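The complex appears here without one of its protein chains, the remainder shown in place.
Chain lettering (A and B) follows the sequence in which the chains are written, and residue indices restart at 1 in each chain.
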Amino acid sequence: MKHVEVVIVGGGPAGLSAAKQLVEANVEVMIIDRNPSLGGQLIKQTHKFFGSEKQHAKMRGFDIAKQLINQIQHASNCTILTNTTVVGLYPNGILTTYDNHTYQEIKAEKIILATGASEKSLAFENNDLPQIMGAGAIQTLMNVYGVIPGKEVVMIGSGNIGLIVSYQLLQANVKVKAIIEAAPKIGGYAVHASKLIRHGVEIFTSKTIKKAIGTTTLEAVEIVSLDENFNEVENSSEIIPCDTCCISVGLSPSHQLASLLNVKTKYIAALGGLVTIVNQRFQSSDPHLYVVGDALGIEEASSAMMEGACCGLFVAQDINKTHPNHQTLIFEYQQQLHQLRSGPYGNHTLEGLEIMKKEASNVR
Amino acid sequence: MRIKDHPILTFDKRKEVHFTFENQPLIGYQGDTIASALVDHGVTTFGYSIHKNRNRGFYCAIGNCAACNMIVNNKANVRTCITPLEEGMNVKIQHNKGEIV
Partner (left out) sequence: MLDSTGIPSRTQVLSVFLHEDELVNYKAVIECYEQIPCNPCESHCPFDAIHIGENLNNRPNLISEKCVGCGICVGVCPGLAIMLAKVSSTKATFTIAYEFNPKPSVQDVWHAIDRSGNILGDATILKVVESLKLDHTALITVQTDRKFLHDFITIRSKNHES
């Protein structure tokens, strides 16, 4: 069995940010990622990030990934395993990995789960027809592989992901025929919506998809209007011909590995689904296990980076290898997290975190 | 279809990779996954549902949902969206649950 001080599962923004702090604190770190390269979802983000300079504002996601990876990849105390999936989590910091050839057992003092999230799907008639894909899937196809998913897309969901992917479709010269939003308001930032409207994309609120139409593949979608109680308005049906339908209705934290360990979890809707209950140090009810980033609660990559950094600092302290600038850095990152969350778009997350805090105080 | 002339990204010209899909010869490029090469060629059906034989496409593209499972080089349940395309690969649609042994 291989022994490592800290294992980080997931090399996206949260995992990489945790790794940087741990590396600087002279901790022996291993990052394990199931993808061929590190960076998580950042590698497909072509838009410029919001936030402040410290959060890499104005940098495109894939450039932020390069920068984060650069900061740790040559460190002598950092081992990187890609194309490797963590397949089991056991008590006492034991985990198992598989890379399609070898099965390995690893014992770590601390494990940080930074496994991100997966796309939610939506129930409607014929939602299993080919060419109905998640927003992340379309982003991956276009921005990683340079492949266009179709020629005429209807986007379901107007949160930031739906709006940003719609804009990226336009940049790939794909027509976005409509963005359909069930709520009465657009879910994402107005600036994202405005960028689309000016380029001829229509956004419809209080509407939803009722049915997908097609025999062997998607040919059209049926859209209906919703009243204030989200019930279908009679005779409001409208057919929009399209060859691709993109579902962007939110993300669900990837809690599965934590659930293997029987740690305390709770379904917190404001955080996106089932999440691990952690204390203020991101530590779960199993003292070996910490959770950060979207795996802890759906937010943005900026928050994931700040959380990851904080967690890295706390973990270093918890194994008695406190980072030389611990106090200053913790204060700084926590302040930035607070700023990111203190506007109207942060309310949801704050609600969820309040519930998490209450549950955590009941744990130990 | 491939993106031409993207305003932000540069897609370099890459080496061709020859493979077969349902016994038809196709060309992908170094760096493709099996699924991305198939989508490029306009493949929309990745499989069929087990009981009702409904056409199924792919959904998440990052290995979470298993909608893209196919038989690759006679091995069943291969998640084509995260499997790199290799020269000479023989890719077939998986009917039913596939044979593992």
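Rule of thumb we're sticking to: a contact is a pair of C-beta atoms (placed from the backbone, for glycine too) under 8 Å apart; a residue touches a chain by one contact, two chains touch by 3 or more.
This structure is a prediction, so every number in the text was calculated from the model and none was measured.
Participant: One chain is left out of this view; which of A:I203, A:L218, A:C311 or A:A360 touches it in the full complex?
Facilitator: Only one listed residue reaches the unshown chain, and that is A:I203.
Participant: For a quick check of understanding: of A:Y98, A:F124 or A:Y345, which residue touches the chain that isn't displayed?
Facilitator: A:Y345
Participant: Of A:L170, A:I247, A:A309 or A:M356, which one is in contact with the hidden chain?
Facilitator: Hidden-chain contact among the options goes to A:L170.
Participant: Which residue among A:K20, A:H192 or A:H323 touches the omitted chain?
Facilitator: Looking across A:K20, A:H192 or A:H323, the contact with the absent chain belongs to A:H192.
Participant: Among A:G51, A:G116, A:G134 or A:G352, exactly one should touch the missing chain; which is it?
Facilitator: Checking the options A:G51, A:G116, A:G134 or A:G352, the one contacting the hidden chain is A:G51.
Participant: Write the list of chain B residues that the hidden chain touches.
Facilitator: Its contact residues with the unshown chain are 5-8.
Participant: Residue-wise, where is chain A in contact with the chain that is not depicted?
Facilitator: 47-53, 57-60, 63, 170-171, 184-186, 189-201, 203, 205, 302, 339-346
Basically, only the chains that are shown with their structure count from here on.
Participant: Along chain B, where are the residues that touch chain A in the complex?
Facilitator: Answer in residue numbers: 1-3, 6-9, 11, 31-33, 36, 39-40, 44-46, 49, 54-65, 81-82, 84.
Participant: Spell out the part of chain A that touches chain B in their complex, as residue ranges.
Facilitator: 34-36, 46, 60, 118-119, 121, 128-134, 136-138, 140-149, 171-173, 215-218
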